[in-house]
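Report on the following structure.
The other protein chains are all here in position, but one chain of the complex has been omitted.
Let's look at subunit A:
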Amino acid sequence: MADRKRVTGPEKSVVPLLEPGSLSAFTFDPEKRKDGRNIDRIRPVFMKTGVVRQANGSAYLEAGKLKVACGVYGPRQTARSKISSRGILNCDFKFSPFSGGRRRAYIKDSQEKEYSLVLRQALAPAVRLDLLPKSTVDVFVQVLESDGSAACLAAAITCAALALADAGIEMLDAVAACAVGYFDSTICLDPTDEEETYQSGSLVLSYMPSLNEVTHVIQSGEIGTTTTIKALELCVDACAQIQSVMQQTLAATIKEKINGA
């Protein structure tokens, strides 16, 4: 017999949508970033070449928690018997399973596939593929730890460009990339994972500073035209800063080689 004195709970329960104050309590203030940066500051970057011995060229990039490694193989003969006057640039982008908050599968998901494509589009304008007929260059980027997906993509592009330079593959210029997050009308450079959850949009720009050419741009979120253009200018400046670090790193590598030999 049913116990009428007790109120039995429902068979299926649904978690409350919002715990009181869980969302409203914290609003992101771009002026007060957790790591103490200004909105127009990127995270301090560390770069190193020659981290993968087997590869023809390799690089490692670290910015805050973000850690990206890249290996470049080639140029080698294109396996397919297709004749092409230009070289082929293969790019492969992979998050390590433990790199983010959620464990990722070993098989590439659609985001990784998309990033691989973006990587190729961002690098191809810089690489002198016309000098490499019938050849293929393989670029493998592995994200060891991610902190902000847009920043991660930008770091991957920068790191891959550095590895290409380390491999001695001729390029027009070293591609540097940087990300911004939009917080209403405020533009914030190089957002972290936590900041990214509050953003209304993001932009990743790849740029060749010496040539003054944009190789790739990708933006999401509903943003006004003037804000977008302002963000582009901000990114261009930041890319120039990143490139100077790249140049220092490459110069140091060469010095080391000369001294070692």
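Quick note on the criterion: a contact is a pair of C-beta atoms (placed from the backbone, for glycine too) under 8 Å apart; a residue touches a chain by one contact, two chains touch by 3 or more; residues count from 1.
One rule holds in what follows: contacts and distances are computed from a predicted model.
Peer 1: Match the chain absent from this complex view to the correct UniProt protein name in "V-type proton ATPase subunit a", "Tubulin polyglutamylase TTLL1", "General transcription and DNA repair factor IIH subunit TFB5" or "Ribosomal RNA-processing protein 42".
Peer 2: Not shown, but named in UniProt as "Ribosomal RNA-processing protein 42".
Peer 1: Which of these, A:L144, A:M171 or A:V214, touches the one chain of the complex that we don't see?
Peer 2: Answer from the full complex: A:V214 touches the omitted chain.
Peer 1: Out of A:L131, A:I229 or A:A252, which residue would touch the omitted chain in the full complex?
Peer 2: A:I229
Peer 1: Name every residue on subunit A in touch with the hidden partner chain.
Peer 2: Interface residues of subunit A facing the absent chain: 9-12, 14-15, 17, 101-102, 105, 107, 109-111, 113-114, 117, 121, 124-126, 149, 193, 196-197, 200-201, 203, 207-208, 211-225, 228-229, 232-233, 236.
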